[in-house]
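So, subunit A:
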Amino acid sequence: MRTIRIEHVSKAYNGDRILDDLNLTIPSGQFFALLGPSGSGKTTLLRLIAGFETPDSGRIFIGDKDITQVPINERKVNTVFQQYALFPHMNVFDNVAYGLRVKGLPEKEIEQKVRKILSVVHLEKQMYKSIDQLSGGQKQRVALARAVVNEPDVLLLDEPLAALDLKLRERMLVELVALQDQLKTTFVYVTHDQTEALTVADTMAIMNSDGEIEQVGTPKEIYEFPKSTFVANFVGTTNLFKGTLIIEDEKTLIDVPHVGRFSVTCPTNQPWACNGCKVVLSVRPEKINISKEPLEGFANKLQGIVESIIYYGRSTQYNVRVANDTIVQVFEQNVEHVRTQVIDYEDSVYLYWQTASGVVLNK
Partner candidate 1 sequence: MKALHVCKKALLPFFVGVMYLFLYLPIILLVVLSFNASPYFYAWDGLSLQWYRELFTSTEVWQALQNSLIVAFSAVALSLLCGVLLVFYLKRRYLRKTTLLFYGTLAAPEIVLAVGLLSAFVYFAVPLGLLTLIVGHTLIGLAYVVPMVTSRLQEMDDALLQAAMDLGATRGYALYSVVLPYLMPTIIGAGLLVFIISFDDFVIAFFCAGASAQTLPLYIFSVIRSGATPMINALSTVLLAISSLLVLLFSYFTIKKGGGDYA
Partner candidate 2 sequence: MKQSLRASLKSEIPFFMVVPALVWQVLFFYLPLFFVIYISFTQQENNLFSAHTWENYATFFAWPFARVLLRSFSLAVGTSIICLLAGYPIAYYLARRAERWKNVLLFLLVLPFWTNMLVQVYAWFALLERVGFVNRMLSYVGWISTPLTLLNNSFAIYVVMVYYYLPFMVIPIYAVLEKLQDEYLQASRDLGATPIQTFWRVTLPLSMSGITTGFFLVFIPAFGEFVIPGFMGGHKYMYVGSLISYYYLVARNESMGAAFTVVSGVLLLVGAYMLYRLFVHFTPAERAS
């Protein structure tokens, strides 16, 4: 197995600690996404895996092999650069063949492999074109082919779709997932775009601006069960309520001053989730039901006035002002062309959600 293990890795630039005692395990053969805001150190981490930098302390393993001190060109790791870094004086074929030629493979074999990979990325027709004749999307695929043809253990992608426009990006994402599925190589995909990460990843890790890993898990785990307010806010949007935890025999409540008491699921085995502890409740906007009339069957209820309405096409966002000037965001899917009960500005509305829809967080 080619699991990547990053152990106690630290890296500083000019006295600036980017990564501090970082630990991460990247499972083999998966599409792994590394998500974080700009400047969080995710690119630095990628460069450490590739070998462009060496960690100040700590070790990096691929499988059983300690690659910390192994030079760039000897690692079985290949990178797809953000700006592609295609060699301008070579055509498509020579670019893709570069790594193979360096290894000294026979020309016949090289030609075979290059043709094969170019057909996988749908570029056989452009095989002998020069780089400056290609479009952004085509250059992207050449960069991909050039890296993949070397059959690396790990493929690193540093925000590869950042320079492409929306439609092209969406298409490339699909192609990338298909490619990874076909090759079964470990892909490590760095991005600051959470939609991208959620779409492609089998497993993902969230990094915060201090260079720490906040959470690792499947996209679903991360989205539905964030472990911190940072993750809850960074991936998707959420409503946060600060309050005190009240643990009773049958149920658990959170008391949010001036707003109300809400039923929550008590986090198990967490030292910070004690009776009387200060916690935060996270409820995602799409989990909240909005209605002009009272409804039955929900554990939690809030009342408020609609302050603004934003139309998103397939959903509508309502910003509702509740007690204590708190604004609660609600997303409702536009199931009907026109809502049976039209909700308008300054309408008085009820908000409902289930106990299980909320997540209790520490920080």
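Keep this in mind: contacts are C-beta pairs under 8 Å (C-beta built on N, C-alpha and C of every residue); 3 or more make two chains touch, one makes a residue touch a chain; residues count from 1.
Basis for inclusion: all candidates are chains of the complex that A comes from, given by their letters.
Everything numeric here is computed off the predicted structure, so don't read it as measured data.
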item	value
Numbered candidate touching subunit A, per complex, among 1 or 2	1
Partner candidate 1, residues of subunit A touching it in the complex	50-52, 71-74, 77-79, 81, 83, 85-89, 98-99, 102-103, 146-147, 150
